[in-house]
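Here the complex is missing a single protein chain, while all its other protein chains stay put.
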Amino acid sequence: MSQSNRIKTGGRIDRNKPVSFTFDGKTFQGFEGDTLASALLANNVHLMGRSFKYHRPRGVLSAGSEEPNAIVTIGSGKRSDPNTRATVVEMFDGLEASSQNCWPSLNFDIGGINNKLSRFFPAGFYYKTFMWPKSMWMKYEEIIRASAGMGVAPEEGDPDTYAVKHEYCDVLIAGGGPAGLSAALTAGRTGARVILIDEQNEFGGSLLSDHGAEIDGKPAMDWVDAALAELKEMEEVTILNRTAVIGYFDHNFITAMEKITDHLGPQDSNDTPRQRFWKIRAKQVVLASGSFERPMLFGDNDRPGVMLASAVRTYINRYGVLPGKDMVVFTNNDSAYKTALDAFANGGRVEIVDTRVDPKGPLVEQARSLDITIHTNAAIVGTKGYRRLKGVEVMELNEAGDGVKGTKFHIGCDVVAMSSGWNPAVNLFSQARGKLRYDEELTSFVPDHCQWDNYSVGSCNGTFTLEGALSEGLEAGLKAAQAAGFGEGQSVPATPSAPEVEHGDMRTLWYIPMDRPLARGKKHFHEFQNDSTVADIHLAAREGYISVEHLKRYTTTGMGTDQGKTSNVNAIAIMAQIRGVSIPQVGTTTFRPPFVPVTFGAIAGHDVEDLFLQARKTPMHSAHDRNGAIYEDVGDWKRPYYFPKAGEDMHAAVQRECKAVRDSVGIMDGSTLGKLDIQGKDASRLLNLLYTNAWSKLAPGKCRYGLMCNEHGMVFDDGVTTCIGENHYHMTTTTGGAGRVANWIEEWIQTEYPDWDVYATSVTEQWAVSILNGPKSRKVLEKLVDIDLSAEAFPFMAMKECHIAGVPARIYRISFTGELSYEINVPARYGLHVWDALLEAGEEFDICQYGTETMHVLRAEKGFIIAGQDTDGSVTPMDLDMDWIVSKKKGDFLGRRSFTRTDTARTDRKQLVGVLTEDPNVVLMEGAHLVRELKDKPPMDMLGHVTSSYMSPNCGRSIAMALIRDGKNLKGQSFMVPTMSGKAHKVTITDPIFFDKENKRIDGEPS
Amino acid sequence: MLVIKCPFCGERDQTEFTCHGEAHIARPENPDELTDEQWGDYIFFRQNIKGYQYERWSHDHGCGRWFNALRNSVTDQFVDTYKIGEEKPAIPSDEGK
Amino acid sequence: MNKYSVFSLVRNAMSYHENWQKAWRSPDPKKEYDVVIVGGGAHGLATAYYLAKECGITNVAILEKGWLGGGNTGRNTTIVRSNYLWDESSAIYEHAMKLWENLSQDLNYNVMFSQRGLLHLAHNVHDMQEIGRRGHAIHLNGIDSEFLTPEQVKEIEPTINLDCRYPVLGALLQRRGGSARHDAVAWGYARAADDMGVDIIQNCEVTGFDIQDGVVKGVETSRGHIGAKKVGVVTAGHSSVMANMAGFRMPLESFPLQAMVSEPLKPVINTVIMSGAVHVYLSQSDKGELVVGAGSDNFVSYSQRGSFDMMDHIVGPLKELFPFTSRLRMMRQWGGIVDVTVDRSPIITKTPVENMFFNCGWGTGGFKATPGSGNVFAHSIANGELHPIAAPFTMNRFNTGALIDEGAAAAVAH
Partner (left out) sequence: MVETAIKKVSPLDGLAGPVGGNVKLTSNGFVGKVIIRGDSDNKDFVMAVKDVTGVEIPTTALTFNEGETYSIYWMGPDEWMIMTPEDGEVALETALREKLGETPSQVVNVSDYYASMRLSGPAAREVLKKGSPLDLHPSKFKAGNCTGTRFAHATIFMVQRDEEPTYDINVRISFAEYLWNYFVEASREFG
């Protein structure tokens, strides 16, 4: 029968909106306002999942986000959401759910065999076996892996979008039950910026399930509605439902995840994000996150149908579902009597098993007056039923509560509603480094003190009465607002009256004894998801894993997706019992974010695909696209790598480009080079500090190359710096080093030499840079500029300001190829204009656009280094054979002192040399090593590695550079370069200049 | 996730800043007079204090200025931030608590 | 010690697992030991184990201020590999790798050392040069390494997005690389060391050193004075604090390094994956969670917690490289205090105090070295001279300039 467990009336579901949904392919009916769990329960489906290790059938335990058992997959394909708690999935028409961790079906799961063999699989069993034969471990592991895990990963290509939002507030309130709402009221009334957050669809917290509760003589939900109405009118109050506070970090940084469309089901358009991740900075935080009920730990307490008492009450009152007709309430306190009474009122047959010898108080009396059977001083010692609870076995407890006596009797039932007390939800407080205190009376941990500004109120503070929650909330809300600078002089309003029946004492038994010793037959699960039992805790203690952290890791208790919300305290208490120490002496494990699992998609927000990370483009990028460039990623930049013509592969294109430059003229985009404008009387002093060579005498209009070292004396960047005018320089850096060099400069001038008259400002993007290279470059440029380009008028290492193609430019005659070269800098807006003009002007010379690879080949032909490729942070200028650039006269500079340290001063360090292969057609792989002596197989003594290696069409052979131990002294000698495939190439160490050794080409063709 | 008070821009989110380690390490005036040990000490050896430590930060995504801070490396709370060249604040007396 | 095996498991199952012995004793500290090891992380425990097993020194105590393995050992992403660039590094990590390969049998404790293979992805030309260099160096040091094409990467990890923002251009594969069960490593060493007589003393914080005339004589602890002929300090993130107690400084800074796990899944990631350019490193544990490593906070901190922004930085890249992770959920995040050197290589060293030795600076990547580190450190303490494999890692290198710069060439050192 459809919805056989649905109560005729009542609940907060919308009976006018029936929906249908499927679970494991079978169709069911429910209502809007249901959760997947409540709708399944309405249909009398309790079996919702299988446990992690023993594959035991499991039903729903709770009605909230603490659910360890009812874990399902929602949706399918690209929209499948594995490991979802059925208790937090809001129902919509067409919802598709399926069970996990079972095969072939939930009902009949082969993995259930693990349960039969569970005796051989106690906690940590895998540490003791699978070691022989050694070679078999990887096979065993595969089996372990396949049987572990839970849901199946979704297909890639998530169709949904996600968003992130930063927010600030004066008071953030986590939890919108009575405590949170009242805090919001007093905080909101001060005009402070308040954010009120609750993870559920509706506000009211426990009041949503508490149909009898009254505030000021009216139903408590009337008060909730009025509070919300008032809050909605407040301009500075933000109210977020369906939003879980998941992280509480330093300096009151709070993260939260809002579900925006999850409850609506798959959307056609993804304009609206599925979820929003909030990053909130709060001046003050009020934690009002309620409490978790504790399960009773008795034999086979995990059968589908065994639920928390408060959850049963929620299903009855909030969802209009009576989870079963025959209920046994098993409790050690009065609160579960409310469940019994509500079940009874809704036609359930109810019996109560109470561990207390003589429970009294109004709730107990009320139950008695209704003739509900109460078995006192009694306990459930076992259950009947496998896929569904069929009954319980009950016995009388002994005085100490550590054993049972008398005869066992059986009660047939299909639901157990259990309660062994409450644990304040201290998770967020604890994440925030809050220290906990153990409260003997409540038998639970409560907040003590915290270094960040927050208040815990209501049941998360161990205050379990409605009036208490209201009054703490009202007070904390105002106090928090006042601490944030609002509501001066306001006083806390009177607490509305919310009379409650008196609760009697509890009788806390951390686990329920059986008529047999522990671990014989029935299992007492304290941690449901990972199948951790009370016997496992005993085993851990027996084996010495007595620290609470060892206990956790050895038994995996609390390591599931629920992070032990319902189990941690029980485990700790049992360990304390075993060790004979107090509970606080055992201590808690650490609460960590997130409070509930959060999707990676939400955290990533819009930072996906094209927006994942900026792709920086130069002003000429559209021309490169047009001209068929293939790009290389250099840092964040997209740089043309080469420009293939039809039918060319990379090799062919690069060979052609290399020749074209030296034979005629080529053009490349150099805009990505780092650029800094440096001004001030102490500018040259700064250059002298940064670079290894001397800078005092550079005349305006002149350029100079420099190397920079860090204080370890190792090269970290290089580039050309030009004197623009008096006390004014333009520095260039490598593309990748731009940011680093800029920071380096700021560090020195701001922190060490703040008195110097010098300023540096990045101008990298100000200038678009087209670089002409090759003997014909003067011919090309001539057509476009208004200055004399003759070598006399515009010599090498000079800069001229002029106009090109009608726009202002700075042209630098510097060269990274050894050819006549002009680096043409124009304001970025004109970059494309000038590039196109140059291409047009160069047409008659067959001007060749080339990319970074050709640039690399050409510079290698000349033996010029690339910082970061031919250096690696362990190379000094001397190692590069660049002693000439290290000034001996100018005094101190960064890194200089390090050159004389014993290791750095060694003369047999790795040094940069040229390497030529015996076979000119062999191009060594970059990174290949030279060995002193070739052996049949490794290990071989390595001399150093090839840093750069190319086929050079201009040399007509392959060329390479390498960093070789004592390389300077090995020139002329031959060595072998073994490859990974087992072959080896013979090479000779040479000078690293392969082309135009005399530097004759620098002035190009005479004009 | 710290809130850091830039002495110039006011309180800002940590993600606008970069930390540059221990503060008040002056570059030796005459490196040549130092032994290798003393020079090594200057470039590599740090106090790395568990407790209050002086350190340098820069407001990269804001005003670009470097400044100093006194922060407790256990609680991650700042005592104060101050401009380069300003006198360093005293270490609070709860040291060792 | 009762031996662990499938037979003992079955036998004990018959007696309801009531007869298992303690994995290690909890003795009170003696007055004096031949060697006191400070720090009950895996490195300290391994040191004690090898002192007892290979150096014949069993009058050893390990002092741990909290619980065994509660430092970085218990919070690392468990990547094990030996494909480091420099010869010195290769030597020590490969020494460790060889010990890993027999460790479960050696300790009679299954440390679940899984040689599932480790992929270093290359996403740009610079990366390709880097893996080219490292791959060859490793190969010539006699350690396994292979270059893979993007297609081969896809075959091994079908869920990877090769065409991401920084496309996968190739990869370096170490088939012998993988991961191990971190807790089991600590526990396995502890149990085996205890069996040879080593005293493992938890909840015992070293608060000072007893140094007389430049020679260490013992340690002050929260449980009183304990005499020691030699002291080995293996306290990872707290090494500077220990050095400070002994009156000298270390070239270290301590940062919280971050990690997280997803909810558990059926097997989907087959190897261990490291990507510098996209900033991801992850693997899937035997339990099913994706174990994802993030960066460290960029300021010195001794607060052992996960922070948010480093986590934030890793999630976009994770989704970029493995788009299927979009709808998965993070289950837990945390952090550990790592002690970082400038050259990203460890320090194994004698100190200005005689008979006091330090083993630290393993920073973000020392788990993989555990057996090797403990082994050479044990020999160094026993002989009073650094073991040849350890010798290059002396702290004097920061004065001479003989750095072993693993950071400069490769971006990550996990």
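Letters A, B and C mark the chains as written, and numbering starts fresh at 1 in each.
Heads up, the rule we're going with is that a contact is a pair of C-beta atoms (placed from the backbone, for glycine too) under 8 Å apart; a residue touches a chain by one contact, two chains touch by 3 or more.
Keep in mind it's a predicted model, so treat the numbers as computed, not measured.
All shown chains touched by the missing chain in the whole complex, by label: A, B. Of the candidate positions A:Lys128, A:Lys279 or A:Lys552, contact with the unshown chain belongs to A:Lys279. For the chain left out of this panel, the touching residue among A:Tyr54, A:Trp637 or A:Phe893 is A:Trp637.
Within the set A:Ala256, A:Ala837 or A:Val915, the residue that contacts the chain not displayed is A:Ala837.
Considering the whole complex, the residue from A:Gly157, A:Gly406 or A:Pro808 that touches the absent chain is A:Pro808. Of the options A:Asn201, A:Gln679, A:Asn743 or A:Ser887, the residue whose C-beta touches the omitted chain is A:Gln679.
In the full complex, chain B makes contact with the omitted chain through residues 8-10, 12-13, 15-16, 59-65.
Chain A meets the missing chain through residues 161, 163-168, 193, 271-273, 279, 281, 605-607, 610-611, 613-619, 622, 636-637, 677, 679-681, 757, 759, 761-768, 783-786, 805-808, 827-833, 836-837, 840-841.
The rule is short, and it goes like this: only the chains that are shown with their structure count from here on.
For chain pairs B-C and A-B, the one joined by more C-beta pairs in contact is B-C.
Once the centre of each chain is set as its mean CA position, chain A and chain C turn out to be 22 Å apart. Chain centres here are Cα means. That of chain A falls 28 Å from that of chain B.
Taken residue by residue, chain A touches two or more other chains at 249-250, 253, 433, 712, 898, 901-902, whereas all remaining positions touch fewer. The multi-chain contact residues of chain B, meaning those touching 2 or more other chains, are 1-2, 14, 18, 36, 39-40, 43, 75-76. Chain contact summary for the complex, chain B toward chain A: residues 1-3, 13-14, 18, 20, 26-27, 31-32, 34, 36, 39-40, 42-43, 56, 58, 64-66, 75-77, 84-85.
Within the complex formed with chain B, the residues of chain C that make contact are 238, 240-241, 244, 249-254, 298-303, 307-309, 342, 398-400. Residues 4-6, 8-10, 13, 16-18, 20-26, 66-68, 70, 74, 87, 102, 104-105, 108-110, 112-116, 123-126, 128-137, 139-143, 145-147, 159, 161, 164-166, 181, 183-184, 187-188, 202, 262-268, 277, 284, 286-288, 303, 305-308, 311-312, 315-320, 322-334, 342, 397, 399-403, 405, 407-409 of chain C touch chain A in their complex.
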